[in-house]
Structures are given as structure tokens and as C-alpha cells.
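Note that this complex is displayed minus one protein chain, with the remaining chains in position.
Let's turn to chain A:
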Amino acid sequence: MTPSTGAGPTLTTERPEPTPDSGIAAGPTPERTPAGVFRPRQLLEALPGAVHKLDPRHQARNPVMFVVLVGSVVTTVLAVLQPSAFAWAVAVWLWFTVLFANLAESVAEGRGKAQAATLRKAKQDTVAHRQTPTGIEEVPGSALTVGDLVVVEAGQVIPGDGDIVEGIATVDESAITGESAPVVRESGGDRSAVTGGTTALSDRIVVRITAEPGESFVDRMIALVEGAARQKTPNEIALNILLAALTIIFLLAVVAIGPMGAAAGQLQDPIRLIALLVCLIPTTIGALLSAIGIAGMDRLVQHNVLAMSGRAVEAAGDIDVLLMDKTGTITYGNRRATELHAVGAVSAEELAAAARLSSLADETPEGRSIVEMVTERFHLAAQASPAERRAELIPFTAQTRMSGVDVDGTRIRKGASGSVLAWVQEHGGSQRADAAAIATQATDLADAIGARGGTPLVVADLRTSTGQARILGVIELSDVVKPGIAQRFAELREMGIRTVMVTGDNPRTAAAIAREAGVDDVLAEATPEDKLALIRREQQGGRLVAMTGDGTNDAPALAQADVGVAMNTGTAAAKEAGNMVDLDSDPTKLIDVVRIGKQLLITRGALTTFSLANDLAKYFAILPALFSGIYPQLDALNVMRLASPASAILSAVIFNALVIIALVPLALRGVRYRATTASRLLSRNLLLSGVGGVIVPFVGIWLIDLLVRLVPGIG
């Protein structure tokens, strides 16, 4: 077994080792507007867009706000025909209601615009060097079609999405990911995909274009962040239907007041009925519904995740099963040194010193982990001294299956046990008295480590002074579960999500790691087919499955999963198959995606509940105002003691409009979500939006009335 053998893809060539909680706390990259921050100035900036949206064709898409728009028009006409302070005040505030709804949507959209502008810069038309049978021709990047081969040299912008078919290059992807560290892209394997608009920094590559013009990754990204490609998600559609039904019920209830009131002997002023209708229909959620959806997508973008559809984001909130690769997600991408086992008379310190020396110049993650461990446990220097820096590095090759250093007359080797033992034998090790016993001890140790899923590295040295090689001991490399991951899984469990660890390891090793990480289930010795079969099985049981993947192998499973998050480092096939792309290529990001999906639904639910609960107070404000002329006893319902019928109705209308603006920040930020059981979530959110929704308008309308009653002609 070679030291670098590990299940799953290793990402080490591209990125620095992730910090233990990277991605878990993945913050927004600096150049983007941070999610959740809402500046009042945004409202002003969004005003032109909001006015533009008054177009009835736009309003007709939202039945609730369309009713408000019609009400505004009718009220305005009535106010012109029979002017009064009350009529004009209601008309103006009804227009404000419509405008505020548009404003919310514009603000939400505005946040994506800045990012779209940055992306457009990346998309600026590039010159492509297309390979033709006769040579290389220069064409505009927009003229490339699928299958074209283009040559990109150091410093050039890659003209389109594609796979590298020849060569290797470092690529600056900051235009898309916001990450400034360049990454390596090479032909073949799972890291061959390049994105149009990124820049090749070194070497020369040949890229086969995989996207038609206008359908590239950057194009889709721009459409997404601008909200142009936004389609209503299934739950949003369902909610819209419920809101439309409620609007119809309220329309009937209010229209019926006309004849009923007339029969009771009082003709009703149509403006008052329109005011009541607008107050009753769920304008709060109706006004903010599309802003919530856009902001949800935007929040994902802040997390550097691109969802190809809003449907996928919603599905993320419904996930029952989460498939996670062991390597890179649950454990660090590479095995790490966890133990030193000295053999024979060798002291642990001696072994540690040799292990350190042999690994100082070893830039593989395993090598670095050895240095880290010995500096920590044996307080040895982490940096090479000038003398040590003169050491000659013997690199690992597939033939020798070991690496090492030669320094100041000492040669140190570490590697697979068979190879190192053979090297010791070759270099006079067998002449030592206890050679056979020590060799057996080392082999036994190595076997034991292998049996528990670790990787043994045998260390030996050869001093010119003795001329005899000797075995010093064995370094145990094993998978290290990322700190905090068990807690994340516990959270997921509480949210009702089962985690399944997918690994190529044997079942015994897999089980050990699974236990440590606290996952619910393991798929060991997994082939891509096994993964696909597992997803299908879960789905047949009615469960929704999410997974991450980056290889072409993963593409079928990514496509089958309800939520498939492809790593941006992955192949074009994987990115095509998934319904989200994580630009940071951080597999734990899926947990954040789930959170955002849930938050999206909760925000909608909370505002719907709030909107409906508000109606109670509005009835108490408006009904006495409508009827106390004919039935004075109904004034008993005027529990807020509002000054006059006109001030009562106007106060309710003003409250109704202002509450939209007041809730814009909440709609954009989303209701706070904590991972807990559905039962506790429900109690908390019902209390806040339901009970709060009943109380708030009583106070709000009462306060507004205190001001409105001062207006001449109203109070």
C-alpha cells in the first residue's frame, strides 16, 4: 500500500489544507454584499425599479398585489370624483402598499446585480485560438460551439467552458469563485474542467468546449443572481394558490358587506370597503413572497453555491438522507500521522527525530502531518535548520515505494514495510544480532495497523559510522475525523436527516470511522454503482436524498439524487449532472444548503401566519367604523378606542403598508433557523408569528391612530 492511497478524490494539489471548520463557517468573500445586512439606502436605490414594476402585466403575476393595484386605481378615481381628505389619504396609502411590495422585490434583486456586473466583466468577449485541421485560427469566444478545440496559453483568458484534453495549467478562477489562490487543472481525471472567463496562469492547454454560446456557466450564473431565470418553486406555487383562495374568500366577505349593510339600512362607502379588503387579504406575505425567493437564492450565492433551480433549494430543506464521501468531508482529505511505534531498543525520541528529518522536505500532506505530530508531541523544531536544509531528498517513486533523505552521512528511509525491510537487508541490516526479531516485530506492527484501517510507514536509517541499516519503528497514518463533525451530524439527526458515509474502505475500517464521526450509516467498499443503487433504494422508500460529488463517476448518482451538489473542481460531467455547484468545493457545504432551504420555507410560513393573524386586529379596527353608525352597540368592538371611523380605517391601511417595509429586512435575511426538532421549531415560530401576529397590529394601529387623528378632516 502506498502512502498516498486513500479512498475518494484528494484535493491536495489545488488548495491549502482546509482548516478544521472551513466551509462550516464559510464566510462571504469580501467583494460581495454580505447576506443579512440590509441598508435603508437600498430602498432608495431600488425605487426606480419599483416604479417600473407598477406595470399591470407584472402585477398580474401576483394575485394578492393585483387586487391591491385594482383597489388603488378605483380608490383614486373615486377620490378624483368626490375629493375628501379621507379618500385621498386612503388612495395614497394604497399606492404606497403596491409600491412597497415592488420595492421589496427590487431590493432583493438589486443585491444580485452587483455580482452580475462582476461576472459580466469576466464574460467580456475573448479571443479564442481554435484548432482547425489546417492550423490555429482566431475567432471570438462567442463563436465557439460544442466540440471545438481551443488552445490557451499562459496569461490568456479561457474562452469557454470545457474539459482540458491536453496539458496542465494553473488557473486563476477568482472571477467566478472569488478565491484568489490559483488551482491546477489537468487533462484526464476528475480535474479537467475549466470555466470560461477564468485565466490560465501557466503552461499551455488544449480545451474541448462543452457549452454552447449563451449557455455557459457564467451566463447561467448571471441569470441566476439577477433573478431573471427565477421560476416559482413548487412550495411557492402551492402557497400562492392558498393565498389566492384566501383572497377570494375575503373578496366575498367584503363584497357581501355591501348588500348586507344596505339591507341593514346603511349604504357603504366603496372606499371603506376597498380599504377593508386590502387590509384583509394577505398583502404582507403577498408583497414579500417573491423577495423571499430571490433573497434565498442570493443567500446561497453568498455561500458560494450556485443552484441551477429554486426547486433544488427547496428540495434541500426536505432532505431525509445525506450521502457524504468519507474523504475530505468527514475525515481530512489525507491520512495523517497519529502514532509512532518504536521497535527493539530504539527510543520513541529517536524514531521521532528520524521521522521528522525524513519528512521535513516531504511536501505531501502525509509528510507534513508527520512533522506536525512530532513537533507537537516531542517538541522538535518544525522548521529545518540550515544544516538540515542541505539534506538530499530521495523522492517517492512507484518503483521504490519509499522516500527519504540523505544528510551528513545518515540515510533515512520511510515507506511501505516490504520495501523498507528489503532496503535494510540490502544495507547490512541482517548482520545485526536481533535483525530477524526486529523485522518480525515491525511486520507485525505494520499488519496490525493495516488491519485497523491505517497505513503503516516503516522508518529505517543507515549511518555511515556503523554501515548497518536498522529498523527504527513504524509510523501509523490513519484517517482523522474532522473536529466538530460529530456535532454537525447530531444536529442533522435532530433535524431528521440521516447521514450515510460513503467510502471505498473495507467495512471494518469504515465502521470504526463511522462510529467516531457519529454518522448513522455506512456504505463501505462503495463503487459508483453502489452509490446509485443506494440513492434509488432510499428514493423508493419515499425519502429525498442529497449528495456531493466531483468525479465523472459520480455524475449518474448526482443526477439521480434529489439534491446533487457538484464541486466546482469537478468534471464538467459532474457539474452538468448536479443541480448545484459549490464554488468552494467544500463538501460540508451541503449542511448550509439544507439550512438555507429550510429557512426559505420557514420565512414564507412565518409571514403567511403573521399576515393572517393580523386580520383579527384589522377587523376590530374597521368593522365598528363601518357599522357603528347603524348599530351603535358595535362600537364595543372598537377595543383600540380609535378616534373616528375615518381614522380607524386609515390607520389600518397605513399599518398594513408600513408592515411590509418593516418586514423587508426579515424577508431578505430569513427567519432565524436553529437546528432542532420540528416540534420545537413549530412552537417557537407559531408563538412568534401567530401570537405575535395577533398582538402587533393592535398596538401598531392604535399608535398610528394617535397620529392620524390629528389630521384635519380625518380625526
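Everything below uses one rule, namely that contacts are C-beta pairs under 8 Å (C-beta built on N, C-alpha and C of every residue); 3 or more make two chains touch, one makes a residue touch a chain; residues count from 1.
One rule holds in what follows: contacts and distances are computed from a predicted model.
Student: According to its UniProt record, what is the protein name of the omitted chain, chosen from "Potassium-transporting ATPase potassium-binding subunit", "Nucleoside ABC transporter membrane protein", "Putrescine transport system permease protein" or "Ubiquinone biosynthesis protein UbiU"?
Tutor: Protein name of the absent chain (UniProt record): "Potassium-transporting ATPase potassium-binding subunit".
Student: One chain is left out of this view; which of A:166, A:339, A:406 or A:494 touches it in the full complex?
Tutor: For the chain that is not drawn, the touching residue is A:494.
Student: Of A:77, A:127, A:245 or A:436, which sits in contact with the chain we cannot see?
Tutor: Among A:77, A:127, A:245 or A:436, only A:245 touches the chain that is not shown.
Student: For the chain that's not shown, point to the residue among A:280, A:522, A:535 or A:668 touching it.
Tutor: A:280
Student: May I ask which residue of A:188, A:234, A:395 or A:713 touches the chain that does not appear here?
Tutor: Considering the complete complex, A:234 is the one touching the chain left out.
Student: Of A:154, A:436 or A:678, which sits in contact with the chain we cannot see?
Tutor: Looking across A:154, A:436 or A:678, the contact with the absent chain belongs to A:678.
Student: Could you pull out which residues of chain A are in touch with the chain that's been left out?
Tutor: 234-235, 237-239, 241-242, 244-245, 248-250, 252-266, 280, 314, 317-318, 320, 493-498, 540-544, 597-602, 604-606, 608-609, 612-613, 615-616, 619, 623, 626-627, 630-631, 633-634, 636-637, 673, 677-679, 681-683, 685-686, 689-690
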